[in-house]
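Every protein chain except one is present and positioned as in the full complex.
Showing chain A:
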Amino acid sequence: MPPAPEGPATLAEDEVRSLARLANLDLPDAEIQRLTGDLGRILAYVRQLEELDVTGIEPTLHVEIERAPLRADEPHESLPHEIALREAPRTSMEGFAVPGFVEED
């Protein structure tokens, strides 16, 4: 039997809260609670992968049926500026507008 992964089989609510923060998801407490239960059940199921001995087995990152051909490295036109900005919820000075993210004194 391969060694079990370190860490608990189920997640604590605080852990889920910090995962949601890592994933840039601001969720209400009730959702965090529900997620904690759901993820615990899903991870308990996923743990059956530990039954298998995978020593020496190459990981599959991508199925490679054949080598996909590369395209020629040639310059081509990109999206016109105004089209690239067309769907932005807010624009400013011909760019995407975002709240400030540099601390200013």
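The definition used in the following text is that contacts are C-beta pairs under 8 Å (C-beta built on N, C-alpha and C of every residue); 3 or more make two chains touch, one makes a residue touch a chain; residues count from 1.
FYI, contacts and distances are computed from a predicted model.
Asker: One chain is missing here; what is its name in UniProt, given the choices "Ribose ABC transporter permease", "Septum site-determining protein MinD", "Glutamyl-tRNA(Gln) amidotransferase subunit A" or "ThuA-like domain-containing protein"?
Answerer: Choosing among "Ribose ABC transporter permease", "Septum site-determining protein MinD", "Glutamyl-tRNA(Gln) amidotransferase subunit A" or "ThuA-like domain-containing protein", the correct UniProt name is "Glutamyl-tRNA(Gln) amidotransferase subunit A".
Asker: In terms of residues, what is the contact footprint of the unshown chain on chain A?
Answerer: 5-7, 11, 16, 19-27, 31, 34-35, 38-39, 41-43, 45-50, 52, 54, 57-63, 65-66, 68-69, 71-72, 79, 83-84, 86-90, 96, 98-101
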